[in-house]
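Some notes on the structure that comes next.
Note that this complex is displayed minus one protein chain, with the remaining chains in position.
Showing chain A:
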């Protein structure tokens, strides 16, 4: 049944993605931008610009361009970058590694820190520990990533010289070479995410702790730890999973500031570069990829609901 549900969701996502693709395609073509001017420079003559438009196929009507693109897309061909001439699939392949590494490390760090903090704060609402942790979480939500990034950089890279300032090394370069370049970006990126998940964990647990079954468990003599782990946390999981899911999707698709500050060549930077260069095929492919990631993450979240709450059935 679950398998059938997953397949149905994936099939239902396809028309959404096609619609997204067409809207993005049309929006890009209707904006007053011209990749030819970007390639030839501001001093180019109109004849030079026209020759470049012809060589890139941009002189054809929008419908013809859309048809050609969809036809290629159906065969798995995402096209080539208008600017560099590199296949779009290769560009994404080159950039997805740093983004996945950064998202994964940030996610793991967040889970390791945020849930225990949320649980700790929920033990005695309104007391010193709770107030201090929630104060910190407000700070985490308020501080922009680049501020945290520069502070970390100054402390750990410039003053102590413990970590490199910037860059990315793939795992194939060695675990430590890979990991040391992810420590500061992950810490910087996790700040707001930890704050969000910790607050959600705290409020969900506090809400659940007022339920009758918690009182019953306590009356039966269960320890506070057992109540928390076996009853409260599991029942509080649904909103936490929802927030975590939305966070994972935004980690993958919205890390451009972190990638810029720490010079990580990920997908976030690729999006910005492609938009600034009006590199249509790259933008279109990335929007498709991001919409797919959102759909996938939402699907995983929906499935996790059934794990945490067996009453939910699809």
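One rule holds in what follows: a contact is a pair of C-beta atoms (placed from the backbone, for glycine too) under 8 Å apart; a residue touches a chain by one contact, two chains touch by 3 or more; residues count from 1.
Definition applied: contacts and distances are computed from a predicted model.
A.B. asks: From the names "ABC transporter substrate-binding protein", "Transport permease protein", "Histidine kinase/HSP90-like ATPase domain-containing protein" or "1,2-phenylacetyl-CoA epoxidase subunit B", which one matches the UniProt record for the unseen chain?
C.D. replies: In UniProt, the chain excluded from the picture bears the name "ABC transporter substrate-binding protein".
A.B. asks: Decide which residue listed in A:13, A:52 or A:297 touches the omitted chain of the complex.
C.D. replies: Hidden-chain contact among the options goes to A:52.
A.B. asks: Of the residues A:38, A:238 or A:296, I need the one that contacts the missing chain.
C.D. replies: A:38
A.B. asks: Give the residue, chosen from A:153, A:187 or A:255, that touches the chain omitted from the document.
C.D. replies: A:153
A.B. asks: Among A:68, A:138, A:173 or A:216, single out the residue that touches the unshown chain.
C.D. replies: A:173
A.B. asks: Residues on chain A that touch the omitted chain in the whole complex?
C.D. replies: 32-34, 37-49, 51-52, 54-55, 81, 83-86, 91, 94-95, 150, 153, 157-158, 161-167, 169, 173-174, 176-177, 180, 260-263, 265, 269-270, 272-273, 276-278
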